[in-house]
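Every protein chain but one is kept in place in this view of the complex.
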Amino acid sequence: MARLFSPVANTIARASLVAAVAVPVGAIVMGSVVSRSPANTNVGVAFDQPVPFSHAHHSIELGIDCRYCHTSVTKSSSAGIPSTETCMSCHSQIWTDSPLLEPVRQSWAEGKPIRFASTGEVGWNRVAKVPEFVYFNHSIHIARGIQCNECHGNIQEQHMTAKGKPFFMKWCLDCHRKPEKALYVDEQQPDLTPQEKVFAFYRKIQEGAKLSARELALKKGREYQPTAAELEKGREMVQKMDIKVKTLADCYICHR
Amino acid sequence: MAETLTKPHDEEPLIEGNQTYASLTETVAGVVQRQKDHPKAWFVAFVLGFGLVNVLLLSITYLVYMGIGIWGNNQPVAWSFDIINFVWWIGIGHAGTLISAILLLMRQEWRTSINRFAEAMTIFAVMCAGMYPLLHTGRPWVAYWLLPYPNILAMWPQPRSPLVWDVFAVSTYMTVSILFWYTGLVPDLATLRERVKNRFAKVLAGMGSLGWRGSAKHWMRYEQAYIILAGLSTPLVLSVHTIVSFDFAVSILPGWQATIFPPYFVAGAVYAGFAMVLTFMIPMRRWYRIEHLVTMNHIDWMAKIMLTTGLIVFYGYIVEVFYAWYSANPYEQFMMWNRWHGPYAPAYWLLILCNGVIPQLLWSKKNRRNLKLVFAVSLVVSLGMWLERFIIIPVSLHRDFLPSSWGMYYPTIWDFGMFFGTIGFFVMMMFLFVRFIPMISIFEVRELWSRIRPQRAEVKEVEA
Amino acid sequence: MEETKTQTGLDIEEIRRRLRGERGQRYWRSLEEVAETPEFQQFLEDEFPNRSSLLDLDRRSFLKVMGASLALAGLSGCRFLPKEKIVPYVKAPEEVVPGKPTYYATAMPFAGSSIGLIAKAVMGRPIKLEGNESHPWSLGASDVFSQAAILALYDPDRGTTVKNRGFVATWEEFLAEARKVLPQAKGVRLVVGDVASPTLERQLAEFQAIYPNAKIVRHEPVSRANVREGAKIALGREALPVHDFSKARVVLAVDADFLASMPGSVRYAREFAGTRRVDEENQSLSRLYCVEPAPTPTGILADHRLPIAQADLEGFLQHVAYLAGAASQPGAANLAPESFWNGLAKDLRSAGAQAAVVVGDACTPAAHALAIAIQAKLGSVGSTVRYVAAPAVRSDQRLSALVTDLESGAADAVLFLQANPVYSSGLGERLGKAIGKAKLSACFDLYETETAAACSWYLPAPHFLEDWSDARALDGTVSIVQPLVEPLHDTLSVHSLLPALMNRPSEPLAEVRKTWAVDDKTWRTWLNEGVASVPKAAELPVPATVQAPVGRSRRVDGFEVAIRPDPTVWDGTFANNGWLQELPKPFTKLTWDNAVHLSFSAAESLKVSNGDVVRVTLGERSVEGPAWILPGLAKNTVLLHLGYGRRAGGRVAEGAGFDVYPLTSEDSPWGGVGARVEKTGKRAVLASAQMHFSMEGRDIVRMGTMEEYRRNPSLKPEHAHGEAPRDLTLYSDEEKRREQEGVQQWGMAIDLNLCMGCNACVTACQAENNIPVVGKDQVQRGREMHWIRIDHYYGPRAGDGSGDNPTHVVQPINCMQCENAPCEPVCPVAATVHSHEGLNQMVYNRCVGTRYCSNNCPYKVRRFNYLNYQFAQKNFDRKEDIPLLKLLNNPDVTVRGRGVMEKCTYCVQRINAARIEAKKKGRDIRDGEVVTACQQACPSQAIVFGDVSDPNSRVSQIKRNQRNYALLGELNTRPRTTYLARVTNPNPEIEA
Partner (left out) sequence: MSHAIEVSQGPKVYGYIAEFEEAEQLVQAARKTAEAGYRDFDAYSPFPIHGLPEAMRFKDARVPWIIFFCGVIGAIVGYGLQYYVTVFDYPMNVGGRPNHSWVQYIPITFECTVLFAALGAVVGMFGLNGLPRPYHPVFEAKNFERASEDRFFLVIEASDGKFDAEGTRRFLESLGPTEVNLVEAEEV
């Protein structure tokens, strides 16, 4: 009889079996990789801004306190974006003719919010944004002594501001389940309140003071694995501040 | 040993006439081979089905665009046609698995002529059913959250919910049914591989048959696997409708919270399933001239099973009434009162008529062998089983605990669009199936024939 | 796009590299270099291909942008994450902390009176109104109208610009023409309602001084003229009664809905509630007699309720006066059984100074006079009631006179100041025509009303949240109305309009301050307090014996028509308010419609059922509307509600219901006797939010009389199963209890003895939680979205065979936050689970919308977004409306999209805000720091919320009351919201 398939068909058959399994699995893996990559999260991707504002320059080189511009960071959910007035309080004195600052001066002159010189579109491009349907409150985190860098990465080193962390739910929960990981006392100035500690951190960097391993990691925006001792200390702080850890992972803490 | 077990048929044989392996093969495979001479009925039915499929697509498109609001659902009746149809279709599916698995385990040889057909029915019915749980969600595009997979949200499905059980049950049921069906199909595809002339079809069959060559060693492992698959499918099929019934039994709603539900749902499923098999088989066997394979015996037996399961279901209705009275629970009692006298009472009494009264005709052998009548009864039962779910779902929901939140439910054209749409889909798939796939398991017929045919000696004489 | 992304990515690297290591001056220069580099330019181009720039941002549109930010998200599609703009202030306003609400005291003028409010603004946009605790007529609570008023501010249907004969015009044009016409006009007419603003009154006077031929025409559709009239008869001077129910032991309310709709009701409800709280210690209840033609929320709480035709009320009061010894001759004794009269009389006499007789605005002057006589006799004047001088309102002409003047040409310039007589009077049609004859006719109003359509000029009025003004409350308490936002539209304050017409342009603020010449310090305290420290209205002396005319019953042949303001849209002023249109009316639970309300027996005799369109003829005028049976109506009384059948004034208002004004006349605004009712054979569809009004003998609302309460304090019916035993569970709940240790546990208690179903909580919740309006069709399909609803049940009343006078009970139902929530285990995606604080969390963004939770909720408090309801309010689905409506949203509450389930959250946004503030202070939330929206609005404080794990919290104390019970407790759901059984205090001597 005329056979239907030639021997090579066997190989093809087996190959297609393998493919049938490999392809979907591969696709899924790819998907999850992409969804966690900067292509999706924008981590480390700097957007352009009306003015190429440099946190590095202002916070460390000039030593301006975060709260000078982000006025409500200790009071309210939103950290607050500086008004043109705030910018002008210095830049009416210095770099009064810098073309890069033209948008600021224009805003001040017209009494209209800052806009892109190029496109004329209004406002700053938002860099750090929690996902939709999440209610984040800056003030309570600061009050607990959570460093800005925990979420904003090496912000004080950035010339072009970029997102520091992916802001995944998983990532938030990681801290909300084990706050002791992020709570610490600055050994060099232990009597600072947690809130003062947050901002004193940048003074230390500016003065080039010696930084602990944890502080170094924070400075660079790297992950840090606290030592057992540190965790123990952290738990004590949780106790002291009466943080009800079990409630921190409740939906209603972040979603309403 | 098979012979020692009870043969369902006493007087007439399961395969009529003077057959040979070749002739049997010819009858069944011929249907697929001779694409030219299909009966007119095929085209009529196919076109009908195809038309309705378009209605389905239209309904789905509009649904996804607008939202569930295009249906009649509301508060308090948050589920209605969507879940009614889901349960109805799943139920219909059950006959297939029952025939192919349970009857196989029971060595009921008469299953051989109908199991392939019934299994196909199962698969298509489950497809129809599967659409509803997905589409009835408010946001179908995130329905995949019901599947467990590690994600950036650190969220998982909530395994206490019967809906998650449904996801596992239905997908398992679908997978196992397809495996079972395909496994049974492989040797027949091998047959087609050798018989069909059309090259394309030949290659297709060749690929499908996986190079099956009927080796005795293969047959042995094949039968081991096949019988164990049957052994797995049997509890599976029972579990599936049990779990579907949990959607209701697990709740606290009067009319839903009933321990009788699992058995009574399973029985109902088989009931509806056999009705559907008959609805299709009776015309098919005529159109495709396979009366000698699907004999009056088969019809008779299916009718008997329908009657039996029907009685179980009817018993279920009676028990519900008993519970309502015996519980002394005002909500339960009102629920039953409402079924009898409430605004939807006609539906309830029609249900009793369809599922309880009319099927009693099947007690008489004469009726069981009256094709027209059995056909009619099977249709009535399908309707009845749909009504049963209507009574259970919207009618229980529309008046629950607080009279202030009572309401009414009125279906919209889109509710019906979805329903008839899926019926169309089912019809279309069935008719495509009979056209392109052997609707009877050829090798099992041969095997059966090899055992029940008249002794070889006689054959010799006949041949001489 | 991909390509440009990588492309620009490189650029950024490049730029960073150049910038690194540069310092100071050098740094800037290098930056400039960078800026000049073609890569940098290119980068700008690629990353933002010419995108449409936003509107110029003056503060007004700035608000729009803030609101529309969601809509803007995703403009640049080149990344997965939507790009979002942050628009900073140029100059940050002092008081605004971004993300934090600011609160301002203001007041809402309403029907000649006002209520003091606290307005909440977020980033400069008002989003919520609450009662002002320091305002005597709010005491922190509010009513449906003040809760819903905020919606009107953002109503897209508001008049946005001056119009001349329908064509867009300018204020300048109008003022020019007005200044031309007014001086040589034969007769100028200003049509105003009962004005609450002293400044406006002053300006009106000044206006007349300048234009001597100007006459003021008063037109208030729902006026208190009869009240003032009655006082005039009895005391010789127009006066208004100011009650004090905290002192009252026996209250006789004659067609007086003093708990819900009467001016002052918010305070009255609080006072009255104080006399109705029952527990182990305090078991002395006040007693409330209600005599009314149509059931009112007040009637719900009555211990004795008597449905009596409107025409008989005078006769009734006459007899009360006779029994009280205030009148010599008896009245209509046949209206009530002997025992009733005796019981009532005995109660009143024994109560003496602690008795109160309240008479409704619809009653005749004589009735009011009689009430004064009775109270004077009982000596309750000065204790439960004071009579204060009514504000001196000048009214030179009645509407009818205006019409004739216009027709004759005696008046040729007419200006309507927030008055809409073309719609809201019986003379509407004639007036409409007559206006056409005038040389100058202008209508100044929030909406382009029917009157505006008849006038040649339409002048857009500002919302009271956009305007400076002042407002007098019932007893003359003055509050300053201060604006929260710049006007959203091209409006002009009435306080500037009048001066402009008098050729001395002025600012509203200046005008108001002119009225109250006080130094800035006092002024600022007034603004903060919300109450001005000025003398209240003078109290009138009332002689011990007052001569009142003899009250007579008029014979009712056929039917009598009782016309009342609608409980939700009032006289039509709120007809374009979606919240109020969809608010289920007390008793009928109707939405989006008014109806011809008939008593049971009337419906029987007429053989009509709900929805049959009937024609009601009064005199020679008649109206047609759908019938609705309202048990509790006096046998032959037909109740009609004003405010519907609007022909203009907004997309929501138009076409809803039927107009009743044709049946009113200046002399009988409240209906009359001798009406005919006949079937037309037509049917109409009405949308009712509740279909079944009987408790079916189930243990839902527990109630009983004082005696029953003393016998069985829990008032649990003996047949009822009651709460399931705690140990009746398959699993031990030990684990869960441990998890809740040391965490505050939220719970709520609702005292059914105080709730009269005024709906304030429902509207408050709607405003607080961004609850959408779904429209009549959806309500009719049973898809209304209210998170808290007021269930209404009828019960039999002893001795009422006809079913014409059933007992009414109401029960507010919100999410019970069950500890064993049945909704939770059935959710396949854990979108609804419990928090450690005992809240039944509903996470919208996790919900896939299987609706299983709703099926399994025995209270059916869950609401599903069957369609995209947000911004799909009836007719508010135009794209251009959405940015405006978005401004109203509470930014702390998720706006739910299509296909998700939602429900009451105990205002978790308020809990979280309070918790964060408390935690920052290093403590837990204190009792009373979290007040839910419904609780805050509730005038009678029936709703109490708090930490049930703290035995001293107010809610815990209340839950210890023996009357406390769990609704459907037998299901072992363990609800956190529990109810206090209702106790009535009928007079044992009155056998029903």
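To keep things simple, chains are lettered A, B and C as they appear, and every chain counts its residues starting from 1.
Keep in mind that, in the parts below, a residue touches a chain if its C-beta (ideal position, glycine included) is under 8 Å from a C-beta of that chain, and two chains touch if they have at least 3 such contacts.
These figures come from a predicted structure and were not determined experimentally.
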Contacting the left-out chain in the complete assembly, out of B:Asn18, B:Thr61, B:Asn198 or B:Ser215: B:Ser215
Which of B:Gly49, B:Gly93, B:Pro133 or B:Pro187 contacts the chain that the document leaves out: B:Pro187
From B:Ile60, B:Cys128 or B:Met155, residue that would touch the chain that is not displayed: B:Met155
Touch residues of chain B, complete complex, unshown partner: 20-22, 25, 148, 154-160, 162, 164-165, 168-169, 171-172, 175-176, 179-180, 182-183, 187, 190-191, 193-195, 203, 206-207, 210-225, 228-229, 232-233, 235-236, 239, 243, 246, 443-444, 446-447, 450, 456
Interface with the unshown chain - residue positions in chain C: 730-733, 735-736, 739, 818-825, 827, 830, 833-836, 974
Sites on chain A contacted by the missing partner chain, in the whole complex: 1-10, 12-14, 17, 249
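FYI, only the chains that are shown with their structure count from here on.
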Chain pair with more C-beta contacts, A-B versus B-C: B-C
Distance between chain centroids, defined by C-alpha means - chain A, chain C (Å): 44
Averaged-CA centre spacing for the pair chain B and chain A, given as whole angstrom: 55
Per-residue overlap in chain C, given as positions that touch at least 2 other chains: 833, 846
Chain B, residues touching no fewer than two other chains: 155
Complex contact set, residues of chain B against chain A: 150-155, 193, 202-203, 206-207, 210-211
Touching residues on chain C, where the partner in the complex is chain A: 5, 9, 12, 15-16, 19-20, 23, 27-28, 31-32, 34-35, 41, 43-45, 47-48, 50-51, 53-54, 56-58, 62, 65, 79-81, 83-92, 97-100, 739, 742-743, 833, 835-837, 839, 841, 843-846, 892-894, 905, 908-909, 911-912, 916, 919-920, 922
Residues on chain A engaged by chain C in the complex (per definition of touch): 39-42, 45-48, 52, 54, 57, 61, 71-72, 75-78, 80-86, 95, 98-100, 107-108, 111-116, 118-126, 129, 132-133, 135, 137, 139-140, 143, 159-160, 241-242, 244, 246-247, 250-253, 255-256
